[in-house]
Each structure stands twice: as structure tokens, then as C-alpha cells.
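Quick notes on the structure that follows.
The complex appears here minus one protein chain, its other protein chains still in place.
In order of appearance the chains are A and B, and numbering begins at 1 in each one.
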Amino acid sequence: MSASKGRETGMKHLSDQELMRIVQAGDYSPASEIYDRYSGRIYNFAFRFLKNAEAAEDATQEVFVKMLKHANQFQGDAKLSTWLFSITANWCRDHLRKADNKVKESDDVLVQLPAPSDHAPDRNLERRENEQRVRRALEALTPEQREAILLSRYQGLSYAEIAQIAGCSEGAVKTRVFRAMETLKKTLMADMSGGDRCLNAVP
Amino acid sequence: MSECSALRESMPLLLTESLDPVRRELTHQHIETCAVCGVEWEACKETWSLLGELPEVDVPARVKANFMAAAGLAPQRVSESNEAPANVVPFQRRKAFRWLAQAAAVVVIAGGSYFAGSNRAPEPLQARAETPASITGVSMAPSAIMPVSLAETRVLDAESMNPDIEGRPNISNVKFVDSDASDDKIGVSFDVTSHWTVTGSPRDKSLVRLFSYMMETESTNTQRSGAIESVRRMYSDPANADPEIANSLAKILRNDTQHEGVRLRAVETLTTLPASGSTETRAALIEALKSDPNPSVRIKAVEALANLARSGDAAAVDTLRQKATQQDENAYVRVKAAEALSNIK
Partner (left out) sequence: MIIRALITAVLVGSTLVAEAAPVKKTFRARQKFDVQAGGTFVLDNAVGNVQIIGTDKAATEAVVTRTIVGEDAAAVEEGRKNTTYLIGGDAKTRVARTVITGRTKKWDANVLWQVNVPRGIAVRVVSRTGEIIVRDILGNIAVQNVSGTVVLENVAAGAIVESANGSIIYSSTQPRADARLTSINGNITVTLAPGADFRWIAESLKGDIRTNFPARGAFINTSFRASVNAPGGPVLQTMSITGSIHLLTTGSSPQQAESVKRPLASRVVTSPMVSNMSAAPPKPQFANGVYKYATNIGDVRIPEIPGNADILTGAGKVQLGAVAGNARVVSHGGPLQFGEIMGTINATTRAGDILVDSARRGGVLSTKGGTIRLLYTSGPTRLESGGGDVIVRQAAAPIQAETRSGDISITLDPGTKTENITAATMKGNILLNVPARFAADVDAVIETFDPNTDSIESDLPGLSISREAIDGGRTRIRATGKLNGGGERVKLQAIGGDIRITTASIGPTVVAPK
């Protein structure tokens, strides 16, 4: 027991590449550690991409199962995050392609709101309002644009990485992000001038 | 104008600070001199920062449990597996774990610690060590650690035992018995290498732990709904209230994505338990109402939270408020949330 504990904590000090080498050798004991490192980002990406908590859960689970199954496809010098996001993005695109999943979207949009703090009640209202606005704005994007902006804005990936994930050129990523920003700007700024501005005016 | 549009395309790159220094400088210079682009840049920045308002959501705990299970890596087994060979394919490897786990469980029973403290067991558990085992999957275990035969049936009094369920034995064929409805004793029978029946008062901790284990454990899926059903009947009596039972149900509700039927029963049973006001229960109900994909689970969670909200529980009230106003939620859930709120003084 203590040996395995020691081993588990030992995992924490290994790099992504080292962990993947262990997995590639057929030993899945780093699975939990890798999951802990990336599940949050994967889940959040999928959740925002698909607008559906249930599908995001499925995506997260399957991405990590695939990671184990296809560990050998991982190039030792690549960034694990990029590879995982490729798998995730593929999964999500497939998911959206299936017609019946599209129907479900609007039904299952779930948002987990942060626990309210009683010190700043209307900061919460404001945040909630903004959140909804952002969610709606993101929904107005095409899947390609949404993918690009999610990876750029929330995951901090470079255009080169995004290009790899999306399977397109860097130039295409640039255009997608730009178009996404144009649309977002239009929707979000229009919202603001529509009068919701009051929410932001409260410090 | 074409310069402007080219620069605007670079604005997102400027935001992520990933533009090379020369282009960055040029772009900034342009923005300072070109009023139109200046406005665009401000809007761009504001949009970018507004996007940051989208909160990070937590991955539900069950996703990890599911992943580990789907990959054949039940978490506790992984930690036991440090000697497992490194070159085995995944889904076969699980067999080895399971085999190990089962063998471990058998050893534990043979050592007597599963029912440690048993001072009135009819006979020592090691008594029939020579009998070959007949449970599928365990038959490969060396006969030396197979202490008892399935053919045997033992009846134990819950009072006389102290189940220390650490080896996570693979319990199967679970049945609930209440042979004499007039006394307050209940019983549960099951197979772990041998056929056991444990009887006792529902208030007996040993029985409570056994029930909790059977409800939670994955390997007895077929019996889980039955276990929960029995718990509902036995533990909804306030005299038998036990927080451990409620906590087990809360755990199922939170973690068991695999079986919506089981989750439904868990939440249904939670609402009937008198001791369901614990922090764990409350958190599980709130999470279920917020994010369970099954609308019927959410309906039941609303009903259960209504009771908590009445006593002014702030988190419950807040969740109910959110649900009532969430326009993409099923109208019935919204109305139920509103009803629950209307009872608050």
C-alpha cells in the first residue's frame, strides 16, 4: 500500500512525456495523474463547445480512454495538451455532426454557477448576466470559429497548435479567430448598448 | 483600408501577446493614429475581457470514476497493482486486477478480519480449507487460500460481527430476507465464497455497513436497485435512521452516471429517509438538481430540496431560485422549484 502510494505521489513529479512513456509501455498507472492534470481543461472546452454538460462528460471520459488506447500514436516530443485537445475536438465535431445530438443541445444546456457570496450579491447577478451573454454569443459562432476561439481564449493555445488540432492551416485559424471576434464583438457590444450596461456600471 | 483590415486581423494575436515584437509595435502605432482602429481595438479588448466572465466549471467526480472503470482501472485496484507487469494490454490486465482483488478478499475472509470480532460464529471460517471453490473467476485461486465452499450456508448474527469490508469482496446473489415480520430483525443473504445470511436489527452498525456496501459496490449491479429498495423500506422508519445509509445514497447519486435507474432510486429513497439533512446529502441533491441529465432525478431532487429550503438553507434556496428562472429547464421542474420556494417563510 505504501509502495503504491509512494508511486502515485511520485507520478506528480514526472513530466507529461514521461507519464506517456509509461502508458506506451502498457502500464496505465499514470492514467489518474494525467486525468487530474487535464480533465478540467478538456471538460471545460467540451462543455463550452457542445453547450451540453452530459455530452461534455462523455467527451472527457472517452478522450482519456482513447488516450490510453491510442497511446502509441502520441509522439514523444509533442505537447500532450495539443494531442488531447485534438482528440477532444474530433470527438466534439463528430458529436455535433450527429443530427440527433443537435436536437438535444438546447434542452440540455446547463451552467454551473459559482456559489454565491453574500458580500457581493449583485456582483453575482452581474456575473451571471455576463455569463449568459457570453454563452449566447458563443452559440452564435460556427463550430469552427467556436473551436478556434475556445482554444485561443480559454486554453491559451498558439495558432500553430490550434491549426494542428483543427486540421487546418495557421492562416485559417487566424481567419477563424478574427471572424469569431468580429461576431462576438457585434453581439456582446450590441447587448451592452442595448442597456445591459447598467450591470457593468456597478463597481 | 487594406492596412486597417490586415491589422484588425492581428488584433486577437495582440491580445494573446503572441505577435512578434516588430509587428506588435507597428500595430500599436497604427492603433494610436487611426481612430477607427482605435475604437475597434477598444471593443476587441472589452470583448476579450468579457469572454473571461465565463466561469470554469468543475468536472463531476463521476467522470473520473467512469473513465477509470471504462479503462478497467478501478481506482483502488490501481493502487494495489504496483507489481503488475508493464506490458499487458489494458482490458485483459483488468482481469488480473480483479483476480488479485478477489483473491485478496478471500484471504481477508480466511484471516477472519472481514468478520473480525466474530466471537459466536458457528465454526471457524478456515474449517473447510480443502473444499475446492466453485465460483467462476476465483476458481483459479490457489486452493490453499480458498477456505470455504459455496455449498455451505452460514447464518450470522449481525451483533456478533464487525464487517471490515476492505478487500472489496465480490458479493453476489444478494437477497433480502425478513423471515419473521413480527420481530424487528431483518436479514440479508449473499455469496462470498460461501453463502452467508446475516440477520440483525436494522440499527445494528454491522448491518448498516453491509447495506451501504451492497448499495455502493459496482460488482453487484444487478442487486443494487433491490438493495436500495430494501433500504427504503427498512430505513424510512425514523427509529432506524442512520446517517451512513443517507451518505451512501448521496454517494450513488453523485457518482453513478452509469445507471440512471439506480440514481433515480437513490434520490427517491433519500427523500424518504428521516436522516437526509446531512451536508453530503444536501450537496448531492444540489448537484443532482443542477446537473443531472435525467429530468426525473431533477424532479425528485427538487422535492427533496424543498424540505431543506423550508428550514432556510441558503444553498438550497439559491439552487431553487436558479432552477425556477432557468428558461431551458423543463417547466415541471421550474414549477416545482417555485413551489418549494413559496414555502419559505
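Keep in mind that, in the parts below, contacts are C-beta pairs under 8 Å (C-beta built on N, C-alpha and C of every residue); 3 or more make two chains touch, one makes a residue touch a chain.
The structure displayed is predicted, hence computed values, not measured ones.
**Q** One chain isn't shown here. Among B:22, B:35 or B:331, which residue touches it?
**A** Looking across B:22, B:35 or B:331, the contact with the absent chain belongs to B:331.
**Q** Take the complete complex as the reference. Which residues in subunit B touch the chain that isn't displayed?
**A** Residues 69-70, 72, 90-91, 94-95, 98, 136-137, 170, 174-176, 219, 221-223, 225-226, 229-230, 233, 258-262, 264-265, 268, 293-299, 312, 317, 320-321, 324-325, 327, 330-335, 337-339, 341-342, 344-345 of subunit B touch the chain that is not shown.
Please note the rule applied: only the chains that are shown with their structure count from here on.
**Q** Roughly how far is subunit A from subunit B, centre to centre by C-alpha average, rounded to an integer in Å?
**A** A distance of 24 Å separates the two centres.
**Q** In the complex formed with subunit A, which residues of subunit B make contact?
**A** 8-9, 11-13, 16, 18, 43-44, 46-48, 50-60, 62-64, 66-68, 70-73, 75, 78-82, 84-90, 93, 257, 290-291, 293, 314-315, 318, 322, 328
**Q** Spell out the residues on subunit A that touch subunit B in their complex, using ranges where they run on.
**A** Listed in rising order, the residues of subunit A that touch subunit B are 1, 3-5, 7-8, 22, 25-29, 31-32, 35, 39-40, 43-44, 47-48, 53-54, 57, 60-61, 64-65, 68-69, 106-116, 118, 127, 130-131, 133-135, 138, 149, 152-154, 156, 158-159, 174-175, 177-178, 181, 184-185, 188-189.
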